[in-house]
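Here's the structure, in structure tokens; my notes come after.
The complex is shown incomplete by one protein chain, all other protein chains being positioned as in the whole.
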Amino acid sequence: MATPSLSAQRHRRRGRTQALSAWALLIPSIALLALMVGYPGVTMIWQSFTDYQVRNKIQGTPANFVGLDNFAKVITSSDFPAVLARTVGIMVLTTTLIMVGGVLIAILLTKLGRGMRLLVSVGLLLAWAIPPLTATVVWGFIFDTQYGLVNWLMNAITGSNDWYNHPWLLNPWTFVLVLTIIVVWGAIPFVAFTSYAGLGQVPSETIEAAEIDGAGGWQRFWNIIFPAIRPVLGGVLILQIIWNMKLFTQVYALQSRGGIAADTNVLPVYLFRQGIGKFGETSAIGMLIVIIMLAISWYNIRLLLKEDEQ
Amino acid sequence: MTSLATRAAVVSPRRAQRTPSSPVRGRPQRVLFNILGLIVFVCSVFPVYWMVNLSFTPGNQIISRDPSLVPREPTLKNFVTAWTRPAAPGQTDFPNALKTSLIIVFVVVVCALFVAFLASIALARFRFRGRHAFIVGILVVQMIPGEAMMFTVYNLVDDMRLINTLLGLALVHVASVVPFTIWTLRGFVAGVPIELEESAQIDGCSKPQAFWKVTFPLLAPGLVSTGIFAFMQSWNEFTMALLLMKGQNLTLPTWLNSFQSATEATNYGAVMAGSTLICIPVVIFFLIVQGRMTGGLVAGAVKG
Partner (left out) sequence: MNSITSKALPAAALLGIAGLALAGCSSDGGSSSGEPAATGTLTVWLVGTDTPQEARDLLKTTFEEAHDGWTLDLEEKTWADVSENYVAALQSNDAPDVVEVGNTQAIGFIDQGLFADLGDIRGDLGDLNPGLEASGTYDDTFYAAPYYAGGRVVFYSGDTVDGDALPTTLEEYVDQGIGYRTDSMSGIYAPGRDWYNMLPYIWSYGGEIAVLDGDTWDAQFSSPESQEGLKLLQKVYQEATNAPTDGDEADANVPFCAGEVAFLSAPAWMAGSITAPADAENPGCADTFGKDLHAFPLPSNTPGEPAPIFAGGSNIAVAQLSDAPEMAKEAVKIMVSKDYQDIMAGVGLTPALLESNAALPDNDVAQSQAEALAVSKSVPTTPKWQEVESSLIIQDSLVRIAQGDDTAEVAEALDARIEEILNG
């Protein structure tokens, strides 16, 4: 095997060629993202500091710079703290359930025989393939107040009529319960499959060696398997955090079926429900969402970048 | 032991392929796991089953206080309605919306994979300043809620005269899918050790040749997996499609939405039938493609 013995000059040249080639490969992405995401993103940032409305565009008048007024207005508005808390709470709840459930199911998959494994995989696949809007419609109907399956089942099980017309979506807590079921149900398959593939990268010799050394099941998991799949999980975790903070379709669709919107809004829906064309405020809310997400996933991102260095 | 930390990947390359399985000792344990597996299966499949069940149930029996596991009087009428009726007067019907969605998704997957593939190679194989900045940028870009940028994107597409065109929506979709695709593909590329290319180069290949002959085939499962993710993101995308498309150019999710709200008394049977119809192409695509994803996901399960 050739040992690289380059002079410093060749090092630098190679470094520059590397950089040039790299940037050349990145140009299509940068161009696309700069136009379709960068430009709207920067516009959003700019607009959050102004009082820009549709009127300004129609009448050709410029918007006024209002500094942090929009942010102040949003943060101090009476319903914002609750919406924020709820958004973060739902995100934490769903993300935890999805990650834990996904990993557990992945482990289960390793313990199953071929046939059962295929069956479970097909089931997960079907759950994953259903579009979120459709899933919300179907689950919403299953939990329907008057004609839902759940109420009928609960009545059948308890042998009573207590669950007749039980409005699942009315109580904000049970609304979140239904929402969580929908989101977790649809998201676990992705984590399960990803973790399962990740588990496939753990060399069996290491596990067997640990068994021989007398490590129990839990110790094997925690000390050997988990560190091995942590990078995979780390990447998936960031995605789940982002997706669960941005939850919109399921919440909005579920709110149209029932419940009290003010008690069940999450940030993206809250943003959507602001008045038409109040770009200053909606942009401020958008900015806040990004800032919060960055803050939450900061640690995870740094970890990932550090591992990337190795 | 090679550094597992570089594998922020989904699928292990063929060389280190191993379908994970730990042999289960003892019958009671096996039975327990099988039961758990069955529970997971039922929970995953049940809403899908319910949707299909309702699709075959006549409308007046759906709104009933006496649901049944199997349709008492199965009918195909819901499917006929879903297939033939325009979502709303002047709008498109299912076959047309299907065609629109298929075209857009095809364009999106091809373009996104191409663009992201190039970028992921740059990120995983090259060392250059600004690499981490780009990675963080990819993440930050995914954090921006679409609802906050809706109007700006609309005006952008409008200024390009691409409102209500397939190209316009495809462009928006590609842009929204690319960050995630780059993020995932990067992990796959990083998961193929560079030593493989280097040894091919020693054997006489040039650097590009080494890449195409050695690394690229190993990336096939990764490309397929991310292709599936991209497919699903675009297939199910709703908000921008709702804003940008109208009339005869509706995609399937917006078609379903219109179909659902256009009727004053919701025709649940037809809505469920429509939902079932929308899921079918995704499942078919999955089944076709999953055979190529060796070393991971469902195929791994089959190999046992």
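Residue numbering begins at 1 within each chain, and the chains themselves are lettered A and B in the order written.
In this section, a contact is a pair of C-beta atoms (placed from the backbone, for glycine too) under 8 Å apart; a residue touches a chain by one contact, two chains touch by 3 or more.
As the structure is a computational prediction, the values presented were derived from the model and not from experiment.
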Left-out chain, listing which of the shown chains it touches: A, B
Candidates B:Leu156, B:Val192 or B:Val214 - the one touching the absent chain: B:Leu156
Among A:Ile30, A:Ala210 or A:Ile292, residue touching the chain not depicted: A:Ile30
Residue of B:Asn34, B:Asn53, B:Thr81 or B:Thr100 touching the missing chain in the full complex: B:Thr81
Touching residues (missing chain, whole complex) on subunit A: 30-31, 33-35, 37-42, 53-55, 57-59, 73, 77-79, 145-146, 165, 167, 169-170, 255, 258-263, 273-277, 294, 298, 301-302, 305
Where the missing chain touches subunit B, by residue: 59-60, 63, 81, 85, 88-91, 130, 132-134, 136-137, 140-141, 150-151, 154-156, 158-161, 163, 242-243, 246-247, 258, 261-267
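To be clear about the criterion, only the chains that are shown with their structure count from here on.
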Centroid spacing, where centroids are CA-atom means, of subunit A and subunit B in whole angstrom: 15
For the subunit A and subunit B complex, residues of the former touching the latter: 1-2, 15, 18-19, 21-23, 25-26, 28-29, 32-33, 35-41, 43-44, 105, 108-114, 116-135, 137-139, 141-142, 146-147, 149, 152, 185, 189, 193-194, 196-204, 206-207, 227-228, 231-232, 234-235, 238-239, 242, 245-246, 248-249, 267-268, 271-272, 277, 279, 282-283, 285-287, 289-290, 293-294, 297, 301, 304-305, 307-308, 310
Complex contact set, residues of subunit B against subunit A: 1, 3-12, 16-22, 24, 29-30, 33-34, 36-38, 40-45, 47-48, 50-51, 54, 62-67, 114-116, 118-119, 121-123, 126-129, 131-132, 134-136, 139-149, 151-153, 156, 171-172, 174-176, 178-180, 182-184, 187, 190, 199, 202, 232, 235-236, 238-239, 253, 256-257, 260, 268, 271-272, 275, 278-279, 282-283, 286, 290, 295-298, 300-302, 304
